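Note sheet for the following structure.
Of the protein chains in this complex, one is absent; all others appear in place.
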Amino acid sequence: MKSYRKELWFEAPTRRALINITPEVEKCLAESGVQEGLALVNAMHISASVFINDDESGLHADFERWLEKLAPEKPHDQYAHNVGEDNADAHLKRTLMGREVVVAITGGRLDFGPWEQVFYGEFDGKRRKRALVKIIGE
Amino acid sequence: MKSYRKELWFEAPTRRALINITPEVEKCLAESGVQEGLALVNAMHISASVFINDDESGLHADFERWLEKLAPEKPHDQYAHNVGEDNADAHLKRTLMGREVVVAITGGRLDFGPWEQVFYGEFDGKRRKRALVKIIGE
Partner (left out) sequence: MKSYRKELWFEAPTRRALINITPEVEKCLAESGVQEGLALVNAMHISASVFINDDESGLHADFERWLEKLAPEKPHDQYAHNVGEDNADAHLKRTLMGREVVVAITGGRLDFGPWEQVFYGEFDGKRRKRALVKIIGE
């Protein structure tokens, strides 16, 4: 069994951002040499997400509005967590979007449907943060 | 290490449907010959879900109402994604329900609690779509 590990680093200039990391994950897979197996991609921070959806700007605007409706950032003092912090909403938004994805690897490729793209979802940005890519297989 | 891959195809006659695919996944596991490992089951479409919950009709009615409350289909023009499309709500509903499940395989069986069943959740149906089953192990 082969295993491979890499950290992907980000520094979003805005509090919230959706970043397509599919090319980086594909590069990791090529480096791993794995032909058949599983790739785990997860946020290493609890105020960020890794998820799979469409790379379409209208949908991303919808995600922003929808997440703000279900888990609004402000007022900051609505959350018990926000004592000396202001990112409680980021923990909730990441819960909705999910921490991780597991992707099948078949024939040395990410085994995706036609529109599947992997995103890093930042909900408390403006600082260096990272995602983990772990690949196992043969 | 053994690996196994199969696509499960669906064509739901309605826009939304919850389809119990546990027997199909069990059949895949039997075909794979894997005794110890992991099974990944994921939607290959970004407007559909694979999730685990109870096969109980009242709960499924509750899911329908709840998803419509948190991510309503209509009016279609409330979503920026719905330009030449009408399925933005399906992307959001699938986000709530999740893209994938990972299931332990022990002794050649899906290692489930007493009520766990795997479902394909369709949120933009009336066309052919698919889920992926990927199994690795020994």
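Think of it as A and B in the order they're written, each chain with its own count starting at 1.
Please note the rule applied: a residue touches a chain if its C-beta (ideal position, glycine included) is under 8 Å from a C-beta of that chain, and two chains touch if they have at least 3 such contacts.
From a predicted model like this one, the values you see are computed outputs, not experimental measurements.
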Contact residue for the chain not shown (choose from B:29, B:44, B:88 or B:101): B:101
Residues of chain A (touch criterion as defined above) contacting the omitted chain: 1, 3, 5, 38, 40, 42-46, 70-71, 79-83, 88, 91-92, 94-96, 98-100, 102, 130, 132, 134, 136
Chain B residues touching the omitted chain (full complex): 1, 36-38, 51-54, 56-59, 61-63, 66, 70, 96-98, 101-104, 106, 111-116, 136-138
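In the analysis below, only the chains that are shown with their structure count from here on.
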Copy-to-copy rotation for chain A and chain B - C-alpha atoms, rounded to a multiple of 5°: 120
Chain A and chain B: spacing of chain centres that average the CA atoms, whole Å: 20
